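One structure follows; several queries about it will come next.
The complex appears here minus one protein chain, its other protein chains still in place.
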Amino acid sequence: MFIINCPYCGDRDQTEFSCHGEAHIPRPTETAKMTDDEWGEYVFFRTNPKGYHRERWLHDHGCRRWFNALRHTVTDEFVATYKIEDPRPPIPGEGGRS
Amino acid sequence: MSQPQRLSAGGSIDRSKLLSFMFDGRQYTGYQGDTLASALLANGVRLMGRSFKYHRPRGAIAAGSEEPNALVQLETGAYTEPNTRATCIELYDGLVAKSQNRWPNLEFDVGAVNSLVARFLPAGFYYKTFMWPASMWMTYEKFIRKAAGLGVSPVDDDPDVYHGTYAHCDVLVIGGGPAGIAAATAAANGGARIILLDEGNDFGGGLLGTSDNAASTSYIDGALQVLEQNDNVRLLSRTTATGYYDYNYITALEKVTDHLGPANGGDAPRQRFWKIRAKQVVIAAGSIERPLIFADNDRPGVMLANAVGTYINRYGVLPGNDVVVFTNNDSAYQVALDAAAAGATVTTVDTRRNVSSELKSKLEQNNIRLFEGHAISSVQGSKGVESVRIMQLSEDGESVQGQAWEIVCTCVATSGGWTPSCHMFSQSGGKLKYDESIAGFIPDPSKAKVSSPNFSAGACNGSFTTHACIEQGIAAGAKAAAAVGKTASASSVNAFAVSEIAQGAIAPLWLVPTVHPVGEGKAKHFHDFQNDVTAADIHLAAREGFVSVEHLKRYTTTGMATDQGKTSNLNALAIMANIQGVSIPEVGTTTFRPPYTPLTFGAVGGQESRELFIQERKTPMHEHHVANGAVFEDVGDWKRPWYFPQAGEDMHAAVQRETLAVRESVGMLDASTLGKIDIQGKDAVKLLEMVYTNNWQKLAIGSCRYGLMLNEHGMIFDDGVTTRLGENHFHMTTTTGGAARVMSWLEEWLQTEWPEWEVYCTSVTEQWAVMAINGPNARDLLQELTDIDVSKESFPFMTMREGSVAGVPARVYRISFTGELSYEINVPARYGRHLIEALTEAGKKYDLVPYGTEAMHVLRAEKGFIIVGQDTDGTVTPHDMDMDWIVSKTKEEYLGNRAQVRVDTKRDKRPQLIGLLTEDPTVVLPEGAHIVAEVLDKPPMPTIGHVTSSYMSPNAGRSIALAVLQDGINRKGETVSLAMMDGSVHQALVTDTVFVDKEGVRVRG
Partner (left out) sequence: MDNPVIATPLNAAKIDTDGLTVAELGHTSKVNLRGDFSSSTVNNALTTLLGMESTLAPNAFVSNGASTLFWLGPNERLIYTDSDPETIASQWRDQVGTGAVDVSDYSTVLRLSGPKVRDVIVSGAPFDVHPDEFKVGQCAQTRFGNASILLSNHAETPVFQMQVRWSFAEYAFEYIKRVANYV
């Protein structure tokens, strides 16, 4: 049961939140020009890493704001939570790759 | 004589409070402060149960929660609880317990025949025997469950109440022995918020069983007194930490009134489930003694040495008058001395040959015989130890040799060393390391999980002396306090020393040899008592290739069941290591999993049971519905009136009456549960254009429009009517069950994808109480109550008007889910009750009928209106629902647009919504019934669709149904077959989906 730092409300119990999968997957524009494969890539395919993962969370029972988190899927360590408009914080130990 | 094994003095029991209890139908007495196990032992009862697989006679081997054997069925009827450990049940007057796993009684058990056929019941027996054929499993399962079970679950409703609560603290201290008390004292002194918990009824842990009882008690009492006076400290006794989860989230079970007996707790809950969030944790969980694994080491009377010491010192009970102490380390010598002091004849058998002269002289002074380099080679007596034979151990410890000596005894106190209780550290995500000096695993703080900071102190950290426990406790408490920004003071902890003999140098002997090799002869070397797993089983597993520790566990079941192998795990690992010729750490440990000790479902649920199990959401008109005899239906979390039966009516009659009345005159429905979202901002239209499939730009102010929402798979996920209240202001409605989902859907897109858009969504579901009035007389009824001009011309279909209804402000939407002339009257929720009363009164002259969701379903099905989630299932597109008319041909982008033209969504022969009219008009098809391509003798038959909605329609004068059928739109006019579960087949005509008023005249009336 995590403690999650809502960028707006601060540290809160995980049961106030819900996770909505991988972050930073923008909706394509001009979708009519996409092939089925390209569309399928957007709708169905996710990275599912063993390691650091950027994901989207909602503070359901709190301020009802969406935000992003950088979480390690093995240790469950939240390296950072950040607002939608914020730059991506770097992944630890990867020379600042974001 | 009563309580023949009770010592004349000593222990911390209250001898002034004599308690009477029943075990297996026989009356006994004990004292306040006893456990059921200590009281039984005081009465000379060693036999307390039968084992799981072989039904061997068993007694208590421990004095605490690690007990694997003495499981009893506590109490009777609704209060009964299986598999409770006699060593943890605090005795109360009138207690009733039964032994388990025996028939017809404990002394003579038919199942013990399993013991005679033991060579046919080796490890993996069930896997090997009951694997084929699969269809027989149902039969096997009954047999297995009957033959090899533990206690019996209660069948009656649980009469007890439970409480669950969250708690927060700076430092949680798990375990209230010397280390835990010291840690709590040190940390509390710096001002930290502390929770100190211990599973016992008294704090003190291992100190409670020492011979230096007076000194221990005064030390504990002194420390507790200081802690109790500190407002920042919460002391929880009878509380076991059951699980350690991410981010220092620890659950704990507090037994609040169990010790008082059934129904004696007053208003207090029986148990409390703590959900604790701690910034720092000090684990001071102590250690558990290991038994030595010798031939027939499971006979009643064979006990852990410290348990014998605890029974003597804490409970004033001598478990046997003739005691053999069998050990490979120093700690059991204290037990030998304690037993001798209590009047027992004591013999000590030590597997080592280098016992210190100091210990030797102590034994001599107390007339205790010592055999060095010896081992117990066999045990005589089946329902209790009668004697043991001892033989000399070979130098390498692999065999016994020479003359066997027979020693008469009724109690064997055995110690194979001590295993630190690393459960909590391991559950926290930390890794263990092997410490040769204690022959056991201890926490490796360098491999703790970052998100769950903790410190281990005392015996659970491999330090067994009281002095070391206190020192480590102080240090850990200070570090934990410092980590939360408090300054702890070590000097706040009083020094304390107790006379004790610690483990000292240990000479591991993981398997005590006998005259036969392991697995031969009749004797069994049990390491896991609860699951009846023997050393021979581990050898068998190794021979069959189950050498991985996780495979070993599953194959032999070692370490499973309610005790989770507290006394057995390390011995099992060591035996496997010996077989493979590798070190113990190379074998590794299995994962420690919650719960540490069994807990009840009742406690986990806490107060969230019965009507608080899930929220029952109610509308402002709820009480009015109740008063009018409504039968309610659960829709999402809501209680909605299902139908309103009148005297003598069953559901069918009520629904038929309500359905007819709506089309004949007027009916009213509570529609407050529909989701409602207020949408404002200059980009509001843009949002609607994206989330709905149709066009919204030209919707006039005051007008309403139906909309369909798709997910990005192109599938329908919600629908509703949205009304333009102003240029940039809309009122959206959603399905009842989809309200929260739609709100999140809108917010997610707005906040993450289009943050620059100016749109503000606010849930107003409960702001408005809504009554829908439907039927040809709806206008006349409304007219009686409102100042709004309700004429056909000035208030047309699909528009909204604001005004006053029944004297309160209202928004009236002329929209319809029945195909009738219909108004949905919205008033602020505070006036909901007023509105329904006013309608009821004014409606009398129109024979206004309240109707429920079932009539609503029939009415909308008569018009072919879909219900999302009933006629759709997340796999249907608008085209599948024959709703192409609502999909814009001109919009370039909306959510789900691209998926409409995927290969799969535009393929032929997708299931499509159609109507069905059965050949026999009285037949109401079951919802879910399959339309089959071909009728065969028996299932499976190739299915081409299924019924989604089906009713008897009084307005159509026959049964009607909606269904999805492959290529259905092109099959209208065909006859299809529907196969029923009972083998019968119905024929039905494929039609369009509108069964009443096909021209749609009434709704515009």
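Order of writing sets the chain letters: A and B. Residues in each chain are counted from 1.
Assume a residue touches a chain if its C-beta (ideal position, glycine included) is under 8 Å from a C-beta of that chain, and two chains touch if they have at least 3 such contacts.
Values in this document were obtained by computation on a predicted structure and should not be read as measured data.
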May I ask which residue of B:R830, B:K906 or B:R1004 touches the chain that does not appear here? B:R830
For the full complex, which residue in B:D221, B:E550 or B:E616 touches the chain that was left out? B:E616
Looking at the full complex, which residue from B:E649, B:E766 or B:D780 touches the chain that isn't shown here? B:E766
Touch residues of chain B, complete complex, unshown partner: 161, 163-168, 193, 267-269, 272, 275, 277, 606-608, 611-612, 614-620, 637-638, 678, 680-682, 758, 760, 762-769, 806-808, 828-834, 838
Touching the unshown chain, chain A contributes residues 8-10, 12-13, 15-16, 60-65
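Going forward, only the chains that are shown with their structure count from here on.
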Please compute the C-alpha centroid of chain A, do the same for chain B, then give the distance between them in whole Å. 29
Can you tell me which positions in chain B touch chain A when the two form their complex? 166, 245-247, 249, 277, 429, 449-451, 712-713, 744, 747-748, 751-753, 755, 892-893, 897-899, 902-903
What does chain A use to touch chain B in their complex? 1-3, 13, 20, 26-27, 29-32, 34, 36, 39-40, 42-43, 56, 58, 60, 64-66, 75-78, 84-85
